[in-house]
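For this view, one protein chain was removed and the others were kept in their places.
Entry: chain A
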Amino acid sequence: MAKIELRQIRKSYDRYVAVENLDLDIIDGEFLVMLGPSGCGKTTTLNMIAGLDYPSQGQILFDGRDVTAEPPHGRNVAMVFQSSLLYPHLTVRKNIEASLRHSKLSKAERAQRIADAARMLELEPMLDKLPSQMSGGQRQRAATAKAIVREPACFLLDEPLSALDAALRLSLRSELVNLQKRLGTTAVFVTHDQVEAMTMGDRIAVMSKGNLEQIGTPDEIYNQPASLFVATFLGSPPMNVVAGAISNGVFHAGPVAIDLAGRGIPNGPVSLGVRPQHVTVTAPDAPGAIPVTVYALEHLGRESVVIGDDATGNKLRALVDPGFHARIGDRLGIAPEAGACFFFGADGRRIAVSSSPA
């Protein structure tokens, strides 16, 4: 159990900068998800927390203690790797034991911890199996057991669920969170899957191109995105983005005009972001609606998604009732609700919310 602080971390390989000026406070006992597309620096950051890689600049503190230059064994971290890596030639029991090999526990204590972990993760019947004889879900449980027997300062998880099928991922997601909450151990979970991030994290740190874009609770990240990147990366179906401009305090994009007077936004290009549940489908020539040509209609059961191309080929999405009918090529209008729009400046940072979203 530990509070982890990253201070001005920078990591570069030759000329390639993997992580830039990263400041991150991980609260004791929280489940922090690091979210971002591949190559954003999230795994590099995790490796640096683990001590598998060292920052080029900056400091890493565990409970206030500087561990920047310490190898993994000085930090007492446990890590679960992508596709639940285990030693392939060792049985599950031996794999779990390997975690404790260099601990100062007595033999009885070790056996007790392994037995407890095996019971907690329902691994008892397969302790003597080799990883190759087990299913993906069982391997994932074995890797988790291997991590918890150490009673580490923190769990580091590097996309452990990415190689599993959808149904299994769903059940293991809640299982992992439940386990982490019961143990109360700080956990850092790296993923590129926004659904995983939203459902599992106490807080989410969104990264892009080596920079921390935003950190906050799933609610903050979703409802108050700090940048266009965060806004479009989270949410399914993704947020609609319409390019436009501010002139005299009013946002214009084709037929769309939203009054933002009194917020002191200077004239210039601005992007409007609106989630598919905050638009209405109208006739193509309705006032305030962007005319689109229907590109596809996706049925989700509880609702459907209309995808339309506007005049510039930009795809706009709208959530509609499951009974909605449209054929590909039909002309429709998509009108953003003036009260639920985000506005992003040319640098991608959010500059205004038209009002608090519903």
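By definition in this document, a residue touches a chain if its C-beta (ideal position, glycine included) is under 8 Å from a C-beta of that chain, and two chains touch if they have at least 3 such contacts; residues count from 1.
Here is the rule we use: contacts and distances are computed from a predicted model.
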Legend entry - Name per UniProt, for the chain absent here [options: "Long-chain fatty acid--CoA ligase", "Sugar ABC transporter permease", "Molybdopterin converting factor subunit 1" or "Glutamyl-tRNA(Gln) amidotransferase subunit A"]: "Sugar ABC transporter permease"
Legend entry - Contact with the hidden chain (one of A:Arg15, A:Arg101 or A:Arg182): A:Arg101
Legend entry - Which of A:Val17, A:Leu52 or A:Leu297 contacts the chain that the document leaves out: A:Leu52
Inset, instruction - Would you indicate which residue among A:Ile60, A:Met79, A:Ala142 or A:Leu179 is in contact with the undisplayed chain? - result: A:Met79
Legend entry - For chain A, the residues touching the chain missing from this view: 47, 50-52, 71-73, 77-79, 81-82, 85-90, 98-99, 101-102, 132
